[in-house]
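Other chains of the complex are left out, but the ones given are in their true place.
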């Protein structure tokens, strides 16, 4: 069958998907993958909803929310890469507490997962209301990237590939969201980002979910072991220099989740924390994990 | 313009109908302008309207022409009208020639040029109305009215802003046209001499609200 | 004529100088690259065929949406401006559609019609029609009643009246909404493209913005502007001069 993937033209998922296509991994697993590039996340979602594509990339909280609202979306894990909070290289801040009274730039908006986890973390560790004690500036990722580098912000939370570039540009990691998650008792191996399909599409093609997942794992394995695979991707990675290239590659590989199905128990725990922090605005009606969200994989 | 004989024949078949004007009241807001202005115009007859400035002459003509429909009463009029407004009312974005041919699609460019010649604008065919003097614009408006074969010709002070010689030329032209096409004609003038010369009958508006003067002044000279 | 061209050239040159100065002051090619730094990327994109392809895609969409929006908008505006009754009925709709965010209309169109070219063009058209209608309605309200009376008394044909009596009076309004119309349409096309098309200047601009490649953003934006300048000089201004001739004669 043909699987049409709606992706951001510059998304990091494309590195995996291109590798699948370039190495014939799709044919090998009995399907054909086609990438449809769009310029905006919203566009990829409209594409799936409008049946112009069969899958797109989202975090599972979002997919859970949609599923709870009645959409038959299901989720296949892709990456556990999460964000971090960066501070300027010359900042004296040593912990979140030192950001009090400062200005924090956040790329994903007030419901950004990294931001929510960090808020909970600050609460737990410092008994600090991060939202009340800092000024937040929500902006488009590139603007946060640029203003962060210019030193105008006291702290910045961005998507991971921008973080890699910002670190390469001299900014320093203050808190990693992974650390914060562990501190909060959450499972750091939970693959936050993944592919979502319509259940009806998967039902029409039995075995496709597993086949696609296998192709994805094989591509990851290939990228973990072979430099040549990365060289093939380099043109689309937009790395300004070798340092950025290396940072992107390392961080991308670090996001590889453990194989197999998502652990529903830890997902449920995670969702609870998100519900506490983000409320209905974030999770919608998905106050508990909707049935059948995660595809059974091996 | 058409051949006078043919036009006359067609007219006889088509429109030997009386034009009936029966304006019971015409008001603007609270002020009554016209009160019981009732008269007929026979086919081929020429009627002049006299009256002081601001009495309601133009208002009456607009009602007769069917432009103003907000009045009490009714008017029976033929369909083929021609009108000369008190102001030229030309299409400023079209040349003098086009101002004729657009309004009369049947008129050939040559006929239109001939018509312009008759009102003394033979060499102005290509100019825009703004490039004409006011008197020239008024003559263009006259030419526009004369270029059709109207059954009813309405003119609001057609010969002002013209020097005596030009005015005389326009008067004769009008006389010729009326003789040829024999439209029913209703026109406003302030010059008694014009009225005497052209009109079969003279009506006078008087008073406030304006009514037709009790004794209709008849022109002894004609008909 | 040559004099006019000189002034235009000088004026554009001034703009270029300003840009050079601003770029020098900014001193960060990532924020505002100097014009010179764009030549290379421009030539590359042009040679690779990317730029012509995406530009032509956008232009086709703009042209379609422009023609549709102008035709519908002028008709609607004229109707509403001339008839108090129609206006009273349609006015609330006009205000609603005028102020409906482009995003909402675009997403609804994509979801209803599908992620295709038709939806894109319909979305842009629907976004722009209320705009044109608003402007033309003002023009229709300002029409000269005397000319109208003249046309009616002389029983001028419908089409003749439209073309020779009404439209010349509306010309300034149509010119205004055409000119600002192309601009608005192209801005909506940008949104339409980044929300659901895989080609076009908007798609590329948004992509390069995500990459924070301001130079490429400018290359694509300026290419479109160059086309618009050409349209302005080759079509719009000569047309306007012809239509406006009677004013200055």
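Quick notes
As written, the chains take the letters A, B and C, and residue 1 is the first residue of each chain.
In the analysis below, a residue touches a chain if its C-beta (ideal position, glycine included) is under 8 Å from a C-beta of that chain, and two chains touch if they have at least 3 such contacts.
Worth saying up front: this structure is predicted, and the values here are computed from it rather than measured.
Recorded composition of the complete complex stands at A x1, B x2, C x2, labels matching the chains displayed.
Following the convention adopted for this analysis, only the chains that are shown with their structure count from here on.
The remaining chains, considered with chain C omitted and nothing else moved, group by touching as follows: A | B.
Core chain by CA centroid proximity to the global CA centroid: C. Of all the chains, the one whose CA centre sits at the greatest distance from that of chain B is A. Distance from the chain B centre to the chain C centre is 47 Å, each centre being the mean of its Cα atoms.
Chain centres here are Cα averages; for chain A and chain B they lie 83 Å apart. Under the contact definition stated at the top, not a single residue of chain C touches 2 or more other chains.
Residue positions of chain B with contacts to 2 or more other chains are absent. Here chain C touches chain B in the complex through residues 146-147, 149-150, 152-157, 160, 164-165, 168, 243, 245-247, 249, going by the rule given at the top.
Within the complex, the chain C residues that touch chain A are 30-31, 107, 110-111, 114-116, 193-198, 202-204, 206-207, 209-213.
Chain contact summary for the complex, chain A toward chain C: residues 8-10, 36-40, 42-43, 46-47, 49-52, 140-142, 145-146, 238.
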